[in-house]
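Heads up, one of the protein chains got dropped from this complex, but the rest are sitting where they should.
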Amino acid sequence: MAETSAGPRYSERNVEERMGLLDKAKMHAKALSLGMLRLARPQRITLRYPLERPVLSEGYRGMIVLNNDKCIGCSLCARVCPAAAMKMFNAAPKKLRPVINYERCIFCGYCVDICPVEALYHVPVHDLVFENRDDMVFDLETFTKEPEEPEHVRKVRVVIDEEKGLRYVPVNSE
Amino acid sequence: MSQQSQILTRRIDKDILEVFIGPQHPGSGHMRIILRVDGDIIVEAEPDIGFVHRTMEKLAEGREWVKNQPLFERMAILDAANCTLGYIMAIEKLLGIEPPPRAKYIRTILAELNRIASHLYGMGIFAILLGHSTMYMWFFGDREVFVELAERLTGQRLTHSFFWPGGVRRDLPSGFKDELEKGIKYFEKRLKEYEVMFLKNPVIRSRLEGVGYISRQKAAELGIVGPNIRASGIRHDVRIEEPYAAYPELDFEVPIYKEGDALARTLQRVDELRESLKILKQAVNRIPEGPILHEKYLKMFTKVLKDVLETEKRVKLAPALFNLRPPKGEAYARVEAGRGEYFYYVVSDGQNKPYRVRVVSPSFRNSIVFKYVLPGHRVADLPAIYGSIDYFPPEADR
Partner (left out) sequence: MAIVERLIDLILWPPLFYYIIFPGLIFVMIFEMFLIWSERKIAGRVQMRYGPLEIAPRLAGAPQLMADLIRYALQEVIIPRTVDKLPFVIAPIAAFVIALMPLLVTPFSPTFLPVTTEGSILIAAALTTIPPLLLILAGWASNNKFSLVGSARESFLIATYEIIILLVIASMSFLYGTLDFLKAVEAQQALLWGIILNPIAAITYFVAVMMGTSRFPFEIAEAESEIVMGAFTEYSGIMFGLAMGISYARMFVYNIIFVLLFLGGWSPLGGIVTGNYILDSIILPGASVAIKAVIISLLMVFTRAVYGRYRIDHALKGGWGFWFIMALVSIGLSAAVVYLMEVF
């Protein structure tokens, strides 16, 4: 790479001339043959989502779990929450604990980042189904348990590929 | 005639049909364009915005400084990094701090990933408005690569909330450079296919050539921003005019087209994609080592916080950052986002919440274009113009 950095600058460019009849015919042919090529050799990046699930990247800001033993009840997480999803309540006299409302949570991860004792952490799950809205308000018991993914899904790892863009490599679980 | 009926009725010339495009129209987005058409020719157009207004500026006054980041992100969720960077930079100006170089580079990388994703999104919508479903899928499919890269860096696909005043929230993950380079190689290949399928496709060409012409003068008068004004031949890019992040240290070109029509705007965007790839390549190669948060805050870190930073490379939110009380004063910051210039003006009265935050978003500035450019065109040109302006209603309405 050239070491002499020229820095950012403007560069004037021009739109090409209008195409003549022959050029048009050529570009029609090119576009059609590219379409045909893709038809013959499809290059798919569809992830068949509910059946296949991606392994989320390391550090993905997924659902949040509370480590009850570590928590010191400082309420910082509830204060920082921009969506007011986290609330403190008295788990026992003189023992404040946070609970979360996933109806509001926007997964910004502020609460995890502000906790002074690392009592909150993300788990790589971001999609759970709730039967009603009340279930989305977690109590201390559900909030301290790591949510589980359904068993029968195929897990795939997302790999960035030079040829295909994204490739999904199955994770051998069985 | 009573006052009220004068307000409610409007005389329309004979033979003029009033057509309401939107807000529930497959080609309008969350806005409405009121067209008066004479046959197939538009004689008058009125952009009617505000359908997704969320009082963001007012909401921002009731929240602590850092809490506004996830809020402003929701203006243009597909361009989240660029549209919050300005806010964070304005806070930094108030505080009188500069992020360390490594943080600047990481910001640049994320901003460019977002720019690519945002351009691809805009062009995808553009393609489907022109009826080109394949390019719609291709643009969106390839955007997935960059969204995935951004997810690896920040932990979220779109709502990154990635900046702290004085730094960034995470360091580059291991192996990021390789992945980014693979993605860039892939995308360079795809750009050639776009050329055949979209940019030089005679059908698309005939839809774009000479359509939606904005003269240099008009562009300046209307005060439009971003790729749109650059396609009209005006040299205006905040990355050059008022450099921020790591841009002044990188080598790239900002394309300028003189034609000012829909085709020029499209080519402009594609050229900017190429330049963004260049920036990304340089940025990952030249990124310096060092801290990713300003030392003033690093000093305040407790042991737990320091441990996390060292082992997980994750900057935790020190209470000092959360309880930020910038000194009294005002500051502004400008950022070149995918659709143009974001302008933030913040006022602090020394409290832990902003006194005032003013946002001027690029789509808001661009929305006036419809009023002046549409008349004289055919109804069928509306999608071509709408798409080529890359207008994003939630960004305009805030």
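Going by the order they are written in, the chains are A and B; count residues from 1 in each one.
Please note the rule applied: a contact is a pair of C-beta atoms (placed from the backbone, for glycine too) under 8 Å apart; a residue touches a chain by one contact, two chains touch by 3 or more.
Because the structure is a prediction, the values reported are computed rather than measured.
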Contact list for the unshown chain, restricted to visible chains: A, B
Contacting the left-out chain in the complete assembly, out of A:15, A:31 or A:64: A:31
Residue in contact with the excluded chain [from B:31, B:109, B:197 or B:389]: B:197
Omitted-chain contact residue, chosen from B:130, B:240, B:283 or B:369: B:130
Residue ranges of chain B at the interface with the undisplayed chain: 17, 19, 25-27, 40, 127-138, 141, 197, 201, 203-204, 206-207, 378-383
On chain A, residues whose C-beta touches the chain left out of the figure: 31-32, 34-36, 38-39, 42-46, 48
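By our rule, only the chains that are shown with their structure count from here on.
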Cα-centroid distance, chain A relative to chain B, in whole angstrom: 20
Complex interface listing, chain B residues touching chain A: 63-64, 66-71, 134, 141-142, 144-145, 148-149, 151-152, 155-156, 159, 161, 169-170, 173, 179, 182-183, 185-186, 189-190, 193, 196-197, 200-202, 205, 209, 233, 235, 237, 239-240, 243, 247-259, 261, 263-264, 267, 271, 282, 285, 302, 304-305, 308, 312, 314-317, 319, 322
Chain A to chain B touching residues, read off their complex: 1-2, 5-15, 18-19, 24, 27-28, 30-31, 34-35, 45, 57-61, 76, 79-80, 82-83, 106-110, 113-118, 122, 158, 160-166
